[in-house]
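Quick notes on the structure that follows.
Rest of the complex left out; these chains stay put.
For clarity, chains are labelled A, B, C and D in written order, and residue numbers in each chain start from 1.
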Amino acid sequence: MKELRLMKGNEAVAEAAIRAGCDGYFGYPITPQSEVMEYLMYQEPHKTTGMVVLQAESEVAAINMVYGGASCGKRVMTSSSSPGISLKQEGISYIAGAELPCLIVNVVRGGPGLGTIQPAQSDYFQSTKGGGHGDYRLLVLAPASVQEMADFAGLGFELAFKYRNPVLILSDGVIGQMMEKVELQPHQPRFTKEEIKANTPWATYGKTDDRGRNIITSLDLDSHKQEKHVTHLAEKYQAMEENEVRYEEFQTEDAEYLIVAYGSSARISQKAVDIARAKGIKVGLLRPITLFPFPKKPLAKLATQVKGILSVEMSLGQMVEDVKLAVECKIKVEHFGRYGGIIPTPDEVVAALEQKIIGG
Amino acid sequence: MTEEIIIAGFGGQGVLSMGKILAYSGIMQNQEVSWMPSYGPEMRGGTANVTVVLSDERISSPVINSYDTAIILNQQSMDKFVDTVKPGGLLIYDPNGITHHPERKDINIYTIEASEEAGKQGLMKTFNMIVLGGFLKLKPLIQPEFIHKGLEKSLPARHHKLIPENEKAIEVGKELIKAVQLV
Amino acid sequence: MSEITKEQIRQPENLVYTKTKLLTDKALSYCPGCGHGTAHRIVMEVIEELNAQSETIGIAPVGCSVLAYEFMNIDMQQAAHGRAPALATAVKRLMPEKLVFTYQGDGDLAAIGTAETIHACNRGENITIIFINNGIYGMTGGQMAPTTLPNMKASTCPYGRDVVTMGNPLKMTELVAQLPGVRYVTRQSVHTPGNVRKTKKAIRKAFDMQKENKGLTFVEIVSNCNSGWKMTPIQSNKWMEENMFPFYPLGDIKVDGQLVK
Amino acid sequence: MAKVKGDIVIDIEKCKGCEVCITACPNDVIAMAKNVNGKGYHYAESINEECIGCANCAIVCPDGVITVYKIKL
């Protein structure tokens, strides 16, 4: 039986993680996401599911704990907000390189630097193109509601294990801090030892006689092997592009213009669509749910239908590059954003649409 | 129907939980709800506020710049939010501690002497429920049964014994609310 | 003895105490009764005494005192969480003639900043570290710090710190006192007039030693966090005396490079 | 010992009503006002003539809102 609750996004992802059979959470406090760990500490899942919750000494330690836990075939996760996620870049690159499954939550605030603790979406590049070094990609899920904060915990673990790849939930201060109603999934047990052996035969749970030793590493001093490894990673990312694209469309059937927006911005843009339609402007919304893989094909298709696209982001304009690449610059694509912690209003979005796309 | 509400006051006045009870009650009544607090570095003694939206449709933005209703519980919040009430909208405030009363002519204004009443009854804890009662009197958006369920859901089980008291406070609030200006 | 009016007393020549000019006029952003304010003030008083405004660089990382630069009327740098000693190292090495101090919380200095703290101390950087230990992460809403006492409650240990799973409180001050590069280490508080006076002396001593190029000086101030501890200021000061001081005893730990405790 | 007389001036708009000064005063000079200031705090005020200008209150006041004067009688 599904359960209905009023929860913060930060709480929802925590509760959903417990229910998804998460084995371990490792984190460090930072606004606006500290409720993730606080909720877990309050729930004491070690007494129920056996899940370990540990406050690390830093984000660097936390992400490396995730590396250690993931190496054992466990479902492990961490969460932070922008500056903390930047500190984790080396660890994330290692995790991607060693092909470890894990869940990372970024409840984005405005940057750069210490910036502001208010919501923003200015970590898009970092999340989708690789903020760490080397050729790697995260699978990036962008929730637009508290419900999705909950849903993406389970989905995130599933995809992480399917691809042996870190999955990032790219949220923001709005989604993390707001309460909405959530339908919670029933509890799913943690992996048993047998399941770990079966599902993650590469994991380091102790070398038994029936197999060679398992090694978790991202190192290859031999460049030819390393190149092979990177090629293998590239194939994996290709497979994600083919199989894992997720998005939502609103009122696109007859649209002459399109807004592309994710997360909080998508919610606001949805309202903007209503307002614009009330004014007689035929506009639709495409909401990428996965930011990597980016919904290139549906966008390319819509590009043959609409006259122009407004990319709405709480940033100086990052996703807009992916939108342009997706539509191969065939139609006009403009960016509209507020930033530094400011959330645009639906009216501003409509005005930007009118000015930059329809009028422009 | 969509109702966009800001509740604002001091940290200790139960602003956030009032919003939470409202939101939970909305859920019980099968509505869409959102509850969005102001959050910040924990430097207390400042103001706290929460935006609650109750709606029959999917809620687009939980962060709003203008409101159908503002419930104001101190002067700083009054200064900050008085101009955000939509023309024709509703402003409810507790006059205790308010030095500059609202001067807008285009909104409905009510006062509720909740802190005085709560003080009298020695029930400071239900102060926020008195205010909520005043609001519900004016905008009976939520049926009493769902308020009851909302209280059940939002209070931890060990506090369920306090529900009757809270409900009583809501009733008190309904009595206390006073029109200052109607447009 | 004739009756004296308030007006007569309140004359500039009778002034005994007023807020130092080295604090700005901005109202402090701290909670009522928070020791950060007092600590700010005495640091600035010492700099005023030393007539050192023009040669002082202060460095405060994140934590409740992230806005220290709004209040301390000197040139200041705002550091990333935990990294103030690294900034201070560079500042002092590039401008050895300046007076350089960091002002760090316990979460900052003893958790994420452990490596920077230990290594600046170990190199014996000629700087002063002012360490405000309130046993909690004040800024972010009262999470457990490395310094949180056993069984003490915080938002990430709502049932009290369980030393078995969360570790023991970390006495960074005692640790850094072990390092040869560290010259002076003391632990003080600012909750009573007497303690404020002592702490101010300690800070003066630290700055004096820095001016003499003696090596790193380290002043811990055990302080309250009413909000994090969920107490009134008066309660928190009492709780601090009864619970923090036994674990973090006040007094000098290292003087002139010699351990005294 | 020469007798002294002191007086304090409190910047009540900046006072946060923490009461730390009260505890520090040897002569119970300070008490909290019934009224609140603009920020809603009950502020500290001097309630008698017993002040000796020892500055204890000012020294512990976290917000530095007390100024102390003293004259020798």
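Points to keep in mind about this one:
As a working rule, contacts are C-beta pairs under 8 Å (C-beta built on N, C-alpha and C of every residue); 3 or more make two chains touch, one makes a residue touch a chain.
Here the structure is a predicted model, which means the values were calculated and not measured.
In this entry, the protein chain formula for the full complex is A x2, B x2, C x2, D x2.
By our rule, only the chains that are shown with their structure count from here on.
Centres computed as Cα averages put chain B at a distance of 40 Å from chain C. Shown for chain B are the residues that touch two or more other chains, namely 41, 45.
Under the contact definition stated at the top, the residues of chain D that touch 2 or more other chains are 16, 41. Interface of chain A with chain B (complex): residues 4-6, 31-32, 117, 119, 173-174, 177-181, 264, 267-268, 270-271, 274, 343, 345-346.
Chain B makes touch with chain D in their complex at residues 10, 45, 74-76, 97. Across the complex, chain D meets chain C through its residues 3, 5-7, 9, 14, 16-20, 23-24, 41, 53-71, 73.
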